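Here the complex is missing a single protein chain, while all its other protein chains stay put.
Up next is chain A:
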Amino acid sequence: MTTTDLEHATSYSPLPDSDHHRPPPSQWRRPITLLSGIFLFMLLFSSLIALVINQHGQQQIAGDGTPLSSNSAPAAKKVLEPISRGVSQGVSEKSNFQLSSAAAVVETYPWTNAMLSWQRTGFHFQPPKNWMNDPNGPLYHMGWYHLFYQYNPDAAVWGNITWGHAISTDLINWYHLPFAMVPDQWYDIKGVWTGSATILPDGQIVMMYTGDTNEEVQVQNLAYPANLSDPLLLDWVKYSGNPVLTPPPGIGSKDFRDPTTAWVGPNGKWRVALGTKVNKTGITLVYETTDFTSYELLDEVLHAVPGTGMWECVDFYPVSTTESNGLDTSVNGPGIKHVLKSSLDDNKHDYYALGTYDPISNKWTPDNPDLDVGIGLRVDYGKYYASKSFYDQNKQRRLLLGWTGETDSEAADILKGWASLQTIPREVVFDKKTGKNILQWPIKEVEKLRSKSTVYKKVLLEPGSLVPLDIGAATQLDIIATFDIDSTVLEAALEADVGYNCTTSGGSSSRGAFGPFGLVVLADESRTEQTPVYFYIAKGTDGVASTYFCADQSKSSTASDVVKLIYGSTVPVLDGENFSMRLLVDHSIVESFGQGGRTVITSRVYPTKAIYSAAKVFLFNNATGITVTANVNAWNMDSANIK
């Protein structure tokens, strides 16, 4: 500083040898003394006020009504209840220990190497080690399916997020490729987060993704392949003008992420959606663009649902109500409904709803507002999050990928060196029979892993039956089972198990008149460990029967540091249908599909005994009032090549 401009100096340190800058002492001495006096007085006065208020405050602090003595330091012996903030629906799934109190810590099971290494899957996508979460930018290009995913290169916990990359010709056997994107720019240095791909009519691939900037602001960035004629799409270029989107006014800088695949609007411009929230209302913003570098935020949100909180990983796509093929994301017209899906940050579940999209007003309206996004149907009732669909133009299918995290302890994850799986890709179609939900079904390609087949026909299961199935190695299986019951018995009953709920039911050992019945997998001979997946029919006071489809982890392991919830929901069963389930069993993951994929449940299980050759499969009927006839087709599954 060369001036004597004291007026404008806000943080001013006197220049050491600039005598002519020092104010002449004689002019300032008296005012300084006066000012110092005033200053000291005011400081003392306000400190006194502060002290009084603090003391007063302390006396009001004990929340349970017991006043603390005004001199008692916070080191008083009083133990204050921690306020638990678990999800109101029941046990919180945020923490892997079903605990609402942070004080209690479950003892770690003494996991052996044999137990831990058994947990790795045979045919589910996972990197060789470390942490994975959301699937990103899935696409098909020049003969290869591409999967990108959130990955931590350094540890088996979330962090340092990078885009992992793998390719496949069949979505079952995979090749791991080098990272597609790493956090190396100021606009994604704190994390290269989730994004989606849009394939333009001319074949160009546009990748939009969220970057966490050096100042922890969430922004949207553009990237594209360095070489479009490279079928492996090894190298990616980040647009030099990134970020292309920053949080708009009124939206929190940490509430702005996960851009969707774009679709064409009625004016020929592209539209991209992002989930966010305003207070506790989850909303979806829509931006318009022609070039993916400059955007205009549309005034109206696509949709909003109060009370649902932050919407992550929004997905928005059309389904045909008449045909069985999938549709490109831009398709619209008669015979089409739109699925709006959101991952709710508040409870870590994926929800969806069917509705109608009006492109002119850019509004999506749910078919049934009572089952709107976030308050109605879940994509999967188990451990499943951040799912993302894409249009597979190769086979004209809408495919769905989803992240399945671990439900064991983080300590075990660190010990075994990895965490998380991707589910087997599912084909998504509209359920023409019910008209009210989608169907998810494992892609046909998974059937190529089927090796030995074992068929059981017309197995009669009286009440209380347990029938072992001789299937050989029972840790990698594809099982389809159908169950028939005498419906006249069911019709005759006035009511049964009113208010049944998979989660609070007590599991497969809780016997009702018309349930539970189904399969038991990953069980040891004496069933000290077992994972039953079953149907349970309840009849309401109105005489209407509801069928529940549940996966019971309550006795899945003797270890105490794993989640032991019972997952599930109702599943529509139409007149004339029997009860059908399909299970993909693959070591520590079981994907269960009820009624052709109307209700899907992904479970993670960590048995200590029912592993390797000790794992068995049973049919069971624990209902008291009905006999069940079962047909089973079980295939042993080869491992996939994932290298």
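One rule holds for everything that comes next: a contact is a pair of C-beta atoms (placed from the backbone, for glycine too) under 8 Å apart; a residue touches a chain by one contact, two chains touch by 3 or more; residues count from 1.
In this text, contacts and distances are computed from a predicted model.
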item	value
Identity of the absent chain, which is to be given by its UniProt protein name, from "Interleukin family protein", "Serine/threonine protein phosphatase 2A regulatory subunit", "Pectinesterase inhibitor" or "Glutaredoxin domain-containing protein"	"Pectinesterase inhibitor"
Contact partner of the left-out chain, one of A:142, A:411 or A:498	A:411
Touch with the omitted chain, as defined above, among A:216, A:484, A:525 or A:577	A:216
Candidates A:160, A:281 or A:454 - the one touching the absent chain	A:160
Residues of chain A in contact with the chain not shown	6-7, 9-10, 12, 31-32, 35, 38-39, 42-43, 46-47, 49-50, 53-54, 57-58, 61, 63, 73-76, 78-80, 82-85, 94-97, 101-103, 105-108, 152, 154-160, 190-191, 212, 216, 218, 252-255, 345-346, 348, 409-411, 414, 561
